[in-house]
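Not every chain is included here, but those present sit where they belong.
Read from first to last, the chains carry the letters A and B; within each, the first residue is number 1.
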Amino acid sequence: MATEGVLKYPIIAVNDARTKHFFDNRYGTGQSTLDGIIRATNLLIAGTTVVVAGYGWCGRGVANRARGLGANVIVTEVIPLKALEAVMDGFRVLPMQKAVQEAGLVITLTGDIHVLRQEHFKAMKDGAIIANSGHFNVEIDIPALEKLSVDKGKARPYVEVYTLGDGKKLYLIGEGRLVNLAAAEGHPASVMDMSFANQALCLEYIAQNRDNLENRVYDVPESIDETVAQLKLEAFGIEIDTLTAEQEKYLNSWEMGT
Amino acid sequence: MATEGVLKYPIIAVNDARTKHFFDNRYGTGQSTLDGIIRATNLLIAGTTVVVAGYGWCGRGVANRARGLGANVIVTEVIPLKALEAVMDGFRVLPMQKAVQEAGLVITLTGDIHVLRQEHFKAMKDGAIIANSGHFNVEIDIPALEKLSVDKGKARPYVEVYTLGDGKKLYLIGEGRLVNLAAAEGHPASVMDMSFANQALCLEYIAQNRDNLENRVYDVPESIDETVAQLKLEAFGIEIDTLTAEQEKYLNSWEMGT
C-alpha cells in the first residue's frame, strides 16, 4: 500500500520487531502449532515423519519443536538460502511432491497460496494428517481436496476426514485455518506479552512523534526492541553482564587489535 | 506378593516388556505429560526451568521432551547411576531443595511418596507450577501444601492455585493425579497399541502354557516383545536388514575375529 501511495498514516511494522518475530513467531508458533495438532488428533509425534512447508521464523520454530518431540522432519522451501539453512540444521530438504509420499503429518507455514495442491493430495499416504499454521486458510487448496474426495466426515472435533476415490483417507485439521487458534489456545501468554508490549510501545512512539513521521512503513525503533527484551529478562529473574569501560572503547575502535 | 507367597496365579510383568516401557513409558509419557500441562496452563515451555524428579523411563522421556520444547531441565534422583546418566545426557542434576528454587515447573515421576514436601513448597518461586506424572497422587504431599496455604482457588480448569502465608502463589495441576490423564487424553493410541498388544499376547501365552507356569511373576517372553516390535515397524512401512548366513555364523562364534 505504501508503494502504491494509498497508505493514510504512518505504520510501524511490529511483526518485524526482533522481540516479536524471534519469539512470537519462532517459539510461540513452534509450540502452539504442535499443541493444536496434538489436541485435535492425540497423535504421537515421536516416530512420525513430519513435513514442514516453509523455513521462515514460524517454519523453523515448528521444525525444531517437532524434532524435539521425536519426529523425523522434512522441510520444503522455495528460497535457496533458507533451504540451505534447513540442510545445515540437520533437516532433510525435498520438493513437496517427494516429501508428501513419506509424510504422516504435513504442516504449511509459508504465507503463500496453495502450497498443498491436488497433485500432493494424490501422492499422500493413507492416514496422513494435514494442518496449516501460516496466515490464512488458503495455503491448503481445500476446494481441490473436496473435488478429489468421494466422502467427507468428522473424525474428531476439529478433524475432518476426506475419503478419496481410491479409498485413501486424509485428515484435515481445523478446516485449514490456523491450527493453533482453531484447535488450541493460540500463543501462550508468556510470548504474547512481548508482542503486545511492542504494539503498545510503538503506538506510544507514533503518538509522540506523529509530526515527524511520513505515511510509510517504519521499522520498530531499536530502543523499543531492547526495552522489551530487558523487561522480559527481568521477569525471568535473569541478570546479564554489562560492558566495562575498556570493552566499550575497544568495540568502538578499529585501531586496536589489528 | 510373590515373595510373601500370596500370589494366586502366574503373572507376566507386561510393564517390563521392552516394547512397553521403552515406548509407552518413555515416548508416551514424555509427550502426554507435557501435553497435559500445556492444555491445563497454556505455559510456554521454551525458556522455562523445568525440574523433573526421577530419571527412570518416564522421567527421561519427560526430560527429553521438555528440552525438545526449549526448556532448561534440572533432574533430581536418588540413585547414583541414574543421576550420572542424566549428567552425561547434558542435564543439570541437583538435590530437590536447590532445584525448586529455580523452577518454573516441577514434575514428579518417581513412583515414590512425598517427593515434593513442605520444605520444597516453602523454597519455590512465586508462580511455580506443580504436576505429577508418576503412578499415584501421593508423590506430591498435598496435605502439607494445604496446611501451608491461607487461600485456595481455581485458576483455570484443572488448575488449583494455592496462596501461601507470604502471598506466594503455587499452581497444582489435576489435584496431583496423573497429569496426562487428568488434563489430556492419556497416551496416544499409537503407543498404547504396543502395550495392549503385549497384554493380549501375554494373556494368550499364559492360557496356552498354564500347566507349566508357577504362581510367580514372569518376564515377557522375548519372542512376544520381538513380534510386537516387528508388527509396529510394518505399520510404519519400515523395512530393515536381515543377517546374511555369514553374519549369523560370525555372531555365534568366538573363534573368528580374535
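The criterion applied here is as follows: a contact is a pair of C-beta atoms (placed from the backbone, for glycine too) under 8 Å apart; a residue touches a chain by one contact, two chains touch by 3 or more.
All values derive from a computational prediction rather than experimental measurement.
**Q** Please state the number of copies in the whole complex; 2 are the ones shown in place.
**A** All together, the file's complex is an assembly of 4 copies.
Definition applied: only the chains that are shown with their structure count from here on.
**Q** Hey, what angle do you get rotating chain A onto chain B on C-alpha, to the nearest 5 degrees?
**A** Result for this pair is 180 degrees.
**Q** Counting in whole Å, what is the centre-to-centre distance of chain A and chain B, each centre being its mean C-alpha position?
**A** The answer is 31 Å.
**Q** With touch defined as at the start, can you tell me which chain A residues reach chain B in the complex?
**A** Its residues touching chain B are 27-28, 30-31, 35, 38-39, 42-47, 65, 67-70, 125, 185, 187-191, 236-237.
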